[in-house]
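Complex shown without one protein chain; remaining protein chains in place.
Per-chain numbering from 1; labels A and B assigned in written order.
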Amino acid sequence: MRRSLGSARRLLVARRLHTRHEPGAISMDTAVLEYAVDEEAGVLDIQHTRTPPEMRGQGVAEKLCDAAFEHARGASLRVLPSCSYVSDRYLPKHSEAQGIAVRSVDSATPGLCICVSWLGVASLRLVDARRRNPLTAALLAKLQSFLGACAAMEVTHGGPLPEVRTLLLESTGPVFSSGHDFNDFHEAPAAEQRRVLEMCADVNALLAEVPQVSVAAVSGACVAGGAQLAASCDLVIARDDARFCLPGVRTGGFCHTPAVAVGARVAPRKALELALLASDVDAVEAERIGLANSVVPSAEWASAVEQTVNQLARTFSKSVADGKRTFYRQAAAPALRDRYAVATDTMVDMFSSPAYQESMAAFLRRKE
Amino acid sequence: MRRSLGSARRLLVARRLHTRHEPGAISMDTAVLEYAVDEEAGVLDIQHTRTPPEMRGQGVAEKLCDAAFEHARGASLRVLPSCSYVSDRYLPKHSEAQGIAVRSVDSATPGLCICVSWLGVASLRLVDARRRNPLTAALLAKLQSFLGACAAMEVTHGGPLPEVRTLLLESTGPVFSSGHDFNDFHEAPAAEQRRVLEMCADVNALLAEVPQVSVAAVSGACVAGGAQLAASCDLVIARDDARFCLPGVRTGGFCHTPAVAVGARVAPRKALELALLASDVDAVEAERIGLANSVVPSAEWASAVEQTVNQLARTFSKSVADGKRTFYRQAAAPALRDRYAVATDTMVDMFSSPAYQESMAAFLRRKE
Partner (left out) sequence: MRRSLGSARRLLVARRLHTRHEPGAISMDTAVLEYAVDEEAGVLDIQHTRTPPEMRGQGVAEKLCDAAFEHARGASLRVLPSCSYVSDRYLPKHSEAQGIAVRSVDSATPGLCICVSWLGVASLRLVDARRRNPLTAALLAKLQSFLGACAAMEVTHGGPLPEVRTLLLESTGPVFSSGHDFNDFHEAPAAEQRRVLEMCADVNALLAEVPQVSVAAVSGACVAGGAQLAASCDLVIARDDARFCLPGVRTGGFCHTPAVAVGARVAPRKALELALLASDVDAVEAERIGLANSVVPSAEWASAVEQTVNQLARTFSKSVADGKRTFYRQAAAPALRDRYAVATDTMVDMFSSPAYQESMAAFLRRKE
C-alpha cells in the first residue's frame, strides 16, 4: 500500500537550485527528504531530512519540506512529520502547512484508519469500501478504546488543550457504512451477541459524552448501525449523495438500536416510519427531518467538511466542552427550572476563567 | 342497506358456460353463488356456493368465485367469504383475491365499521359522514374493546401471527372526524364526563400500545378529538385535502386532551400555536411539522393507503411488534444509555429467533 511520487522532474526554486523527485525521496543536490506514502490512510510520512554540512544555513531543508507539502496537497494526502525537524521547526513556522499535517496515524485495525491532525481533528475513517464498511466487533472495540481515551482527556480553563479537539467520522467508497457485520451475530452465543451490542451502544453513547464535538461527514449509503453512528454524532454534514436507511424489516428483523439514535434526533413519527417502512431518506430530506445539519454538493464537500472541523478545533476550549456536556445534561431534565440550574452553574464557572474575563473586558473596551 | 348487483348479463367463460347475474346471486346453469352487499361496510358477502353433482369437477365453483371477486373489485367492494368453500379452498389458491377478501365485518356500532382483511389489516372506518363522524361514547367504547383485544393478541417468534396485523383508521365523507359528541358532555354529571374522557384517553394510548402498527388515513377535516385520534396513530397518511384543527378556543374552551396527542408529535411551540390560535393546518404543513408522514394526491390516495397497510401486514412479525414497543419505551427513558439497554435486550431476543438466524445465514451466503 505504499506508492512513490513518480519520477517527473519539477522545478522548485527557479534560480539556483533544482529539485528532483526520486521514488520515496525529494533531493536537492546532496540534501534529501525521505518519505513513504500510505494510500489507505491517505498520508505522506516524512521520515528523514538530511542536509550535508556544506549546504546548511541556506534554507535547503525548508525548501525540501515546502516541496513535500506541496506535493501532498496536490495528491490530497495529509503529512505525518515523523522527522523531528518537520514537527519541531518547520511546522511551527508554517501555519498553512499545519492544515494538512497530522500528529499520528493508526491503521492497525482492519477497516479503520484513525488520524489526528496538527490542529487536533481526529479523523475516524472507515476504509473497507469493498465490504461496505461494516462495523465489525474489532472495529467497534477500537472505536471504543479511542473514544474512551478522548472521554478521559482533561480540559481546563487556561491549561493545555488535549491533542484531540474535534472528532470526524468519515468513510471511503460509495457506502458510508452498512452497519453491523452479521458474522459477529450469526450462530454466536447470546452472551457474545450482547457483548458486541453493548460495545456498540457504548461507542454511540461516547460520541455524545466525549468533550470534543463529534462530526459525521456522510457520503453515500448510511445504513442500519451506520445510520446509528452518524445520528449519534453531535453534527452531521451530508454530501448530496448521502441516503439513510433502517432496513431491518426487509430481512424479517428490526433496527432496534439504530432507532434509538435516530429517535434522539428525529421526530418520533418520522423515526418510527424509517424503522417500520425501511424507507430511503435522501440528503435533503435528512436535513429537513433533523438527521443532518446541512447538505453540501460533491464539488464543495471536502472543503466544507475541512472548514467546519477546523473551525471547531480552533474554537475548542473548556467552555465548548462544558457547553456540549451541559446541553445534553440539561436536555435530560424534564423541568425547565432544573435545566436552568444546570446551565447556570456552567455559566458561572465560565465567568471564572481568566481568558473569558479578558474577552469580556476587551469587548467592553471596544464598545466605549 | 343491501343492494343487488343488477341484472346485466355478462360472459364469464366464453366457450362452454355462461354466467348470469341475478339480484344477490351469480349462476351458471344450475350452479349458483349467493351473496349480499353491505354498502355501508363496502362489503360483498359470499354466503353460499352450490354446485349440483353433475357439474362437479369442472371448476364451476371457482369460476363463480372469479366472477364474484371481479365484480366486487369493479365496484370497490371487499369480499367476505362466509361460504367455507371460498375461505378454505378458493382463497388459499388465489392470492390476488386475498387482497380484497376480509375475515370479518362488524358494523353493529352506529358510525363505525370494523373490517379485518385476509392479509390482517383491520380497517376501523368512521361512517357517519352526515354527522361529521363524531366520536360518540358508544363508538369510543367499541374502539376501546377492539383495541384492547388487539393489545392482548400474542405475537411470538415462529408461532402463528394474530389475525390483526395492521390497524387502519379511516373515514367516509368530507370530515375525517369532528371529535367528541357534545351530547356526551352537555349537562352530564362530571363523573360521566370523566368516564368518556378516560375511555377516549385509553383508546388513544392503545393505538401506541397495541403490537400492530396503527395507521391513520386522513382525508378532509380532522378536528379536535379527531385530530387527536390521527395524531395517536404510529403513522399518518394525509390526502391532499386533509386539514387539521384544534378549534376549542373558538367556542370559549380549549382542546386540552387533543393537545396531548398533537404535542407528542409536533414541536411544542407549534402544538401550542394550534391550540391557542385554532389555526387551520393543511396537509402539506401537517407533513412539514410532523403531524403527517406523507401527503398523497387524491387520485393515488386509495392505492397508496392500501399499498402501505398491506406492506405493513406482510412484514408484521414479533420483531416488528417488539420494535414498535421498544421504540416508545426507550423514548420515555431520559438517559441515552438507559435507552440502549432497553433496545439491546430486544435485539438479543430478535437474534434468538430461528427465522432471523436463517435470514442472516442467507444474507451471509449471498455475500460470499
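Keep this in mind: contacts are C-beta pairs under 8 Å (C-beta built on N, C-alpha and C of every residue); 3 or more make two chains touch, one makes a residue touch a chain.
Owing to the predicted nature of the structure, the values given are computational and were not obtained by experimental measurement.
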For the chain left off this view, which of A:95, A:156, A:298 or A:311 is in contact with it? A:311
Among B:152, B:267 or B:284, contact with the omitted chain is made only by B:267
Out of B:27, B:87, B:193 or B:294, the sole contact with the unshown chain comes from B:193
Those residues of chain A which, in the complete complex, touch the missing chain: 213, 234-236, 264-267, 290, 293, 308, 311-312, 315, 317, 319-320, 322-324, 326-328, 330-331, 334-337, 339-341, 343-344, 346-348, 350-352, 355-357, 359-361, 363-364
Considering the entire assembly, which residues of chain B contact the chain that has been omitted? 182-183, 185-187, 190, 193-194, 197-198, 201, 204-205, 208, 248-257, 259-260, 263-264, 267-273, 275-277, 332-334
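Rule of thumb we're sticking to: only the chains that are shown with their structure count from here on.
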Turning angle required so that chain A lies on chain B, C-alpha fit (0 to 180°, nearest 5): 120
